[in-house]
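With one protein chain withheld, the remaining protein chains of the complex are depicted in position.
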Amino acid sequence: MTKILQVKDLELSFHTFAGEVKAIRGVNFDLNKGETLAIVGESGSGKSVTTKSIMRLLPESSSEFKNGEILFNGKDLTKLPEQEMQKIRGKDISMIFQDPMTSLNPTMTIGKQVMEPILKHQKVSKAKARKVAIELLAMVGIPNAENRYKMYPHQFSGGQRQRIVIATALACNPQILIADEPTTALDVTIQAQILELMKDIQKKIDTSIIFITHDLGVVANVADRVAVMYGGKIVEIGTVDEIFYNPQHPYTWGLLSSMPSMDVNEEKLYAIPGTPPDLLFPPKGDAFALRSEYALQIDMEEPPPFFQVSETHYAATWLLHPQAPQVEPPAAIIERMRTFPGSRYYEATGGRA
Amino acid sequence: MADVLLEVKNLKQYFNEGKPSEVRAIDDISFSINRGETFGLVGESGCGKSTTGRTIIRLYDATDGEVLFDGVNVQDKKSKSANKEFNRKMQMIFQDPYASLNPRMKVMDIIAEGIDVHGLAKSRKERRDRVIQLLETVGLNREHAERYPHEFSGGQRQRIGIARALAVDPEFIIADEPISALDVSIQAQVVNLLKELQEERGLTYLFIAHDLSMVKYISDRIGVMYFGKLVEMAPAEELYRNPMHAYTKSLLSAIPLPDPRYERTRVRTPYNPKDHQYGAGDTVQFREIAPEHFVLCSDKEFEEMKAAHTQNA
Partner (left out) sequence: MQKDYEQLPQDKFKRITLNSDHAERIAKPSLSFWQDAWLRLRKNKGAVVSLVVLVLMIILALVGPHLNGHDGTTQNLRHANLPPKMQGIENLGVMDGVGNLGGKKIDLYEMKKVDEYYWFGTDGLGRDLFTRLWQGTQISLLIAFVAAMIDLVIGVIYGGVSGYFGGRTDDIMQRIVEILIGIPTLIVVILMLMIMEPGIKAIIIAISITGWIGMSRIVRAQILKFKNQEFVLAARTLGTNDKKIMSKHLMPNVLGIIIINTMFTIPNAIFFEAFLSFIGIGLQPPNASLGTLINDGYKVMEHQPYVLLFPAIVISVLMIAFNLIGDGLRDALDPKMKD
């Protein structure tokens, strides 16, 4: 597999009136060609900031790269001048935002908006760009694209608008597509359609997708690999099966068990107590320790390094240190682990066979 | 016979009635909620579920129909004291934890608002004690009383909103999408809190949401709304196991679950209202196809569904 994007030791801070907010505190991940990497985490975990920093969309006046690099095609995006960055944005890396209502310009026809990046980044005639735009609109499932090409965004429904946004993002066949909660503002039935569309498109044009969401159901649906973020750091990263069926970090345990299962009727939901840390005053050790029932003494003192679970699976928790005590994950997690070959609870016959 | 607390009869709520821009937000719906149970109302945005909640609590005046609370029609003009009593018994928890607390008031005063309006505390000390007790009930503590809403996280704010509603000792709480704006890990906190409170205080809930999995977890019975109409209503487990209306089926099939193996095989069934092919002679109405299980259907569909249901069961 070729690594298309490498994020190394990324640290980024915001300067606010109240002081320095350490929004990203050392993030490492690679993106392989053609895969979908989902970044999950709650608001304030740094998942959106990470991708916005890849796109360099953060306000230069208040944000600052403290450390690390973002390597794309051998170039470090953190150090690239703005002009160079503009050539990459929308062409090699493009982005889809959460709200389809505000990410389209209401005074421009949708055709023009899809054409815009084509005309900007590729040397083609207007007629050719128009043709490409109509093809794109048809590909994302806008029926009758030749005629609707001249319509304005308000004439489309929310789901269709998100399709148009996707068409715009795909206009230049980007190598990386960043989708920042693209379905959060949509209804479930529309969400399902958009997810299907994105998977479909990925098969067709072989682009890599970074998918940001807080919805684990969506992650299970779209992701090849998953990175779980908490308090400005990645706490666990692995393939989708590893994260869902053999999670190692107590935060991942908490996330997975706090969703009600449709099949079983639990008496009480597992809930992570408390609230996420305030990154104006980042905790000294493991950011999650204060909310974790599995906290160790060392969690209060030192941030945990990444421990390797498998070739593709890493987790940052002291629980994986050989000296750490063996702990029992929540019941729902044991249930999941039973079905995963290689986990310590695996039963060859067990699980939902 | 169950003890009915709230009964909604043929409720209609039209906006801009008679004009070309008329919107039938609620189009003739009926249901009842028993004392101590949780009734879930699900549907997609714009289906009228929130309007239903707001009409029940009289934030809107209904166009037609009745809402009976404890046998009394809430839409009738009543004396000031009767109105106050009604406000005390029925409370609401709102969706947006950022917009539902006044940013200029301290948490103490936000929670105490109901206490002040209804004169539930005799002295300042009693008022303070009650607020602190309420804060502790929702998992916060006395230090939080002197702070302002913007200092809290979404989940904490939502709990403050719950404390505010609880301050007047209500019997019935309308929870209007109380968790949709919250993070997953926080949703469980709020839902657990609501459940605990229900057990302790015998509360009755109308739980409005678009997230079917959470609704199924918390509700005893669920109603599914589609474009202002109630299309299906059944006990939670029954609705999930035996969805009958095509819309419910499509809604259920669209929910992604945190289970990659299931997700790889999930098939979505799209819903198209035209598939019903209702003719001119069909009377489409709410019918009971199995005990407690109602579906909006025509005569023909009714027979088919009844047959299908017996087969499944």
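Residue numbering begins at 1 within each chain, and the chains themselves are lettered A and B in the order written.
Convention: a residue touches a chain if its C-beta (ideal position, glycine included) is under 8 Å from a C-beta of that chain, and two chains touch if they have at least 3 such contacts.
Bear in mind that the values here come from a model prediction, so they are computed numbers and not experimental data.
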Worksheet, complete the sentence: Cross-chain touch to the chain not pictured, restricted to B:13, B:52 or B:156, is B:156
Worksheet entry | Contact partner of the left-out chain, one of B:132, B:168 or B:208 | B:168
Worksheet entry | Residue touching the undisplayed chain, where the options are B:25, B:67, B:92 or B:208 | B:92
Practice prompt. Identify the residues of chain A touching the omitted chain, counting contacts across the whole complex.
Written response: 17-18, 273-275, 278, 280-281, 289-301, 305-308, 314, 318, 321-325, 327
Worksheet, complete the sentence: In the full complex, chain B touches the hidden chain through residues 54, 57, 59, 83-84, 87-88, 90-92, 94-96, 99-106, 113-114, 117-118, 139-141, 143-144, 146-148, 150-152, 156, 161, 164-165, 168
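We take it that only the chains that are shown with their structure count from here on.
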Worksheet item: Which bits of chain B are touching chain A when the two form their complex?
Response: 44-45, 139, 152-156, 183-189, 191-192, 195, 210-214, 216-217, 237, 240, 250-251, 253-263, 266, 268, 270-271
Worksheet entry | In the complex, chain A residues that touch chain B | 42-43, 187-189, 191-192, 195-196, 214-221, 223, 240-241, 244-245, 254-256, 258-262, 265-266, 268-273, 275-276, 339, 352
